[in-house]
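One chain of protein is taken out of this complex; the other chains stay put.
And now, chain A:
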Amino acid sequence: MQHKIQSLTQDSNHTSPSRAERFHPKLLTLQAHANQPRSVEGAGQDVGRSCILVSIGGKNIMLDCGMHMGYNDDRRFPDFSYITQNGRLTDFLDCVIISHFHLDHCGALPYMSEMVGYDGPIYMTHPTKAICPILLEDFRKITVDKKGETNFFTSQMIKDCMKKVIPLNLHQTVQVDDELEIKAYYAGHVLGAAMVHIKVGSESVVYTGDYNMTPDRHLGAAWIDKCRPDILISESTYATTIRDSKRCRERDFLKKVHETIERGGKVLIPVFALGRAQELCILLETFWERMNLKAPIYFSTGLTEKANHYYKLFITWTNQKIRKTFVQRNMFEFKHIKAFDRSYADNPGPMVVFATPGMLHAGQSLQIFKKWAGNEKNMVIMPGYCVQGTIGHKILNGQRKLEMEGRATLDVKLQVEYMSFSAHADAKGIMQLIRMAEPRNMVLVHGEAVKMEFLKGKIEQEFSIDCYMPANGETITVTTNPSVPVDISLNLLKREMALGGPLPDPKKPRTMHGTLIMKENSLKLVSSEQALKELGLNEHQLRFTCRVQLQDPHSDPDTLHRIYTHLKSVLKGYTIQHLPDGTVMVESIVIKVSSSAEDTNTKVLLLSWSYQDEDLGSFLSTLLKKGLPSGLC
């Protein structure tokens, strides 16, 4: 077995070192520069699909697997040929991590795992695992049943895909294998959204997914500790925006609902079961109370069932205030909000109804919409993005005549309002996150290329870190400075401690002398003697000799004595001995005097020293070459 040995000493250029300083130990940390490249394939600057590949410490991780909602053909799927031209992805990926249930982050997951092929672990939080399959199934139904697509995943594929999922808890470190570990952090944004910390050896990456730095009415703000990852990958869709306040959005919502109710109209709010619906309910309830309004508010039963089913999941992921509210009472026990019965849709007079599904593509919300669409006093409020092919998408694009089943057309006369409540981090939020996590490098994805130079400059200036903005298909390589851990032997440590001085301090390195042994995957620092012993080597001693000529009329012993006196006055603090055997010793350096054969006034000094005393030896020879001062006795 080959061992690599390196002897470490401090490179010293001191001219007149004090003794204490020379032997004052310092610890050298091995720094490997420019040898740990990390590659990141961009999620690109399109808004609409997230799928990032990270290679770190020899591991390959896929972060999110989103669908591009703007395309109808294969361009909506990420291009997996970057990983491999043909065949399954299992051998090429160590794991897949999904940040949250939005389709632009998980929409292509069943396609990837079941149609392209991947059998490894897929990690996501519990709520994401619960909600993903529902959204995927809805999405599949719309795409296949309504639009007649063929190259798409089936219901069974969704189920098979979800069998590969390993759920994550917040702040819990999960060992994917011996070297790769991951940890999820709270991201805000939507129920179950997580930011993920990935670590291999001493290198780490944090991927944010979508996150939000300001708390919502029902979700908290993202939080991460000062984990100092080598790279922080952040979404930057809204990086160049400054967000309008929550109060203004809420004001707009309440104003619209109020106006409609006042004129006797009905308001339909199609929602997905959880999260945003809760928030809007609470808002309306408070408003109704404050304004003393009488019009009924309903919550469709489909919603209630689903919500109760996810109740426990919801609770741990929501913010403190909601949690307190739900502890005190049943989730749907609002004073002004009642369960809906389908017959109520025909009741005269104003009302507000929350109904599923959120994109008006089927079910109760669509039924109610059909009944109310023809009356211009009514209103439908769409609180989020709608997939192509749905009624929601069509009316948000301004379509006023809809083709329904059986060739019937529906005139859309009611007022259509699009209100975006979902929260993303803006420029200020990104800066806040960087301040929290303290990454060494920054990568911005999911935003618009050219339009982020200012933000890049801002980040680079304020934090003195590099900022990258990869495009789709672009690989960036980030250089890191990993610290290499080295074990120090107990003997060596004791020896260093015995020398005294202040305790080890990362800010004040100390030099020390040791031998680095690299064996298998570990590095250890031991004393030279121990290294020699372990390796079965003999210690070799190097001795240097030097002859210095000196003019001195005295006898050899007298010259020697003069040298002794001289050195004693110059080298204070060193051990200088005049030995009976006719030598002078300075530390371990031996000095002998003899006369030249030709001329007794020419003295030849023989200096001899070991390698360890090289500096002092050179110093002495230089000193003595100058000759002895005259005033010596």
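By definition in this document, contacts are C-beta pairs under 8 Å (C-beta built on N, C-alpha and C of every residue); 3 or more make two chains touch, one makes a residue touch a chain; residues count from 1.
In the analysis below, contacts and distances are computed from a predicted model.
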**Study point:** Name under which UniProt lists the unshown chain, selected from "WD repeat domain 73", "UTP4 protein", "Myotubularin-related protein 7-like" or "Trafficking protein particle complex subunit 9"
**Key:** "WD repeat domain 73"
Check your understanding: Looking at A:E149, A:E181 or A:E250, which makes contact with the chain not pictured?
Key -> A:E250
**Study point:** Options A:Y111, A:Y211 or A:Y238, residue touching the unrepresented chain
**Key:** A:Y238
Review point. So which of A:L280, A:L396 or A:L605 would be touching the chain we can't see?
Key: A:L396
Review point. Which of these, A:S155, A:Q415 or A:T511, touches the one chain of the complex that we don't see?
Key: A:Q415
Review point. Taking the entire complex into account, which one of A:Q461, A:T545, A:N601 or A:T622 touches the absent chain?
Key: A:Q461
Exercise for review: Quickly run down the residues of chain A that touch the omitted chain.
Suggested key: 238, 240-245, 247-252, 254-255, 258, 286-287, 290-291, 396-398, 415-420, 426-428, 431, 450-455, 457-458, 461
